[in-house]
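What you see is part of a larger complex, with each chain still in position.
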Amino acid sequence: MAASTKDTSSRIITLTTDFGRRDHYVAAMKGVILSIAPTVRIVDVTHEIEPHNVIHGAFILRQIWPWYPPDTIHLAVVDPGVGSDRRIILGRYDGRYLIAPDNGLVTFVHRQTPAEMMHVVEDRRYFLPHLSATFHGRDIMAPAAAHLASGVKPRDFGRATDCLEVVPVAHRADKDGGVLRGTVLYADHFGNLVTNIGAEQLPSGAARAGLVVFVDGGAIGPIRSTFCDVPASEPIALIGSGETLEIAVNCGNAVERFGPAPKVTVKIE
Amino acid sequence: MAASTKDTSSRIITLTTDFGRRDHYVAAMKGVILSIAPTVRIVDVTHEIEPHNVIHGAFILRQIWPWYPPDTIHLAVVDPGVGSDRRIILGRYDGRYLIAPDNGLVTFVHRQTPAEMMHVVEDRRYFLPHLSATFHGRDIMAPAAAHLASGVKPRDFGRATDCLEVVPVAHRADKDGGVLRGTVLYADHFGNLVTNIGAEQLPSGAARAGLVVFVDGGAIGPIRSTFCDVPASEPIALIGSGETLEIAVNCGNAVERFGPAPKVTVKIE
């Protein structure tokens, strides 16, 4: 594997995996990347995606997407189907690249913004010479990301495609009569529950101030501005940093209070 | 957000947070930083500060302070008051910068060494254009750190201040008659208990060798030089790498033996 002589010091490759931090898998991928593109910048997004949980990975990718500069390469490996005939894809959305197994990891990014291009990663010139059956993150996806950073064109990796696996999860809440029926997409480290009720689905101004949020049928009050608007240990609904409704407990943990996936509803009419 | 054209490749921004490694919060901050200062070096100190535990964060900052080169920017986000009127501050101590909420995170660094300057971070030119109510780490502190690394002057971020929140924790042990009455400031990953009894509070040489250390009233012996000075599974007192007295168990775990916060005393006269 020859190292590139191109200056890639302004290119970023991010890593999102379910590999954990304890084993050698992430470090092997980084070694492969740096052997091909010695000056690229590698950023760990997280390696603590729940093992094999494609939806969790898809949610994280959507959350970080707007914050990285154009031409960033996001490499995501949650790959329960490794070794099967599932494809590996290389897509571009809003000027940023994604390399991932074609198993739904692209779901939320794909629903948010149209794909600008999409190719299958299949040209073995850009793989490691010897492929294992169980670690395509190291043997295919890491070298593909490094070659892309080094100037290989997306079309050189394989044929164009427009057929993608997308997981059937509701990106935004259903509106049922005058009621938004939301579900929890993600429970974070603090125990905050991130729902799929988008800020843009809610009325604004005074009309928003008059709404009441229900968690599993129980009212927890109006949509507040910030944690400090309720006393410690009280539940609160607010618009989170991802611009959707979140359920939290001030200085506490909403997962402990409500479980990881309560139903969240807001009557808006 | 325009990327700086200034070469920041020799500038370091470190991150100390309670965000954990599982979510997208840290990666969003890194994306914001790299969008503004593409060549800055980002170093993770830890993201496993106990959620909302400002003292824990303050202790970690104190421990790493001397080891980074001048001009390093330490960004610390343990921010239970996000969205309240708590201020964000930018200080310089011993040639290194700290950007953090004004909630006591600065406590131990501030007690150790005088502040060379202190400003409020309040000029919205250096914030992201849209502010969330719950994530000022991403929307204010990360861009402020990146702009500082890119050459913005500390005074440009806001007015000078000399009024700071400092947590009332004893940086050093009380001397009560001839007895040093210490408390545990931190229990580390190995179960070692780091006390606030400073090496400089103890006599040196032969006088130190004659001392006896008590944990919750029980004698555990003199102050030793190194773990190997007692048999495996025996408790030991020694001067730790932060130059304070630590209680450990050789090849074992002092938290399991003594709990996380025993009283530690040394009779020195």
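Note that the chains take the letters A and B in the order they are written out, and that residue 1 is the start of every chain.
As a working rule, a residue touches a chain if its C-beta (ideal position, glycine included) is under 8 Å from a C-beta of that chain, and two chains touch if they have at least 3 such contacts.
Since this is a predicted model, take the numbers as computed values, not measurements.
Summary of assembly composition: all chains derive from one sequence, 2 are present in place, and the complete complex in the structure file consists of 3 copies.
Note that in this section only the chains that are shown with their structure count from here on.
Contacts from subunit A toward subunit B in the complex involve residues 9-10, 12, 14, 21, 41, 43-48, 60, 63-64, 67-69, 72, 188-190, 225-228, 238-241, 243, 246, 251. Residues 3, 19-25, 27-28, 30-32, 34-35, 38-39, 42, 51-52, 80-84, 132-135, 138-139 of subunit B touch subunit A in their complex.
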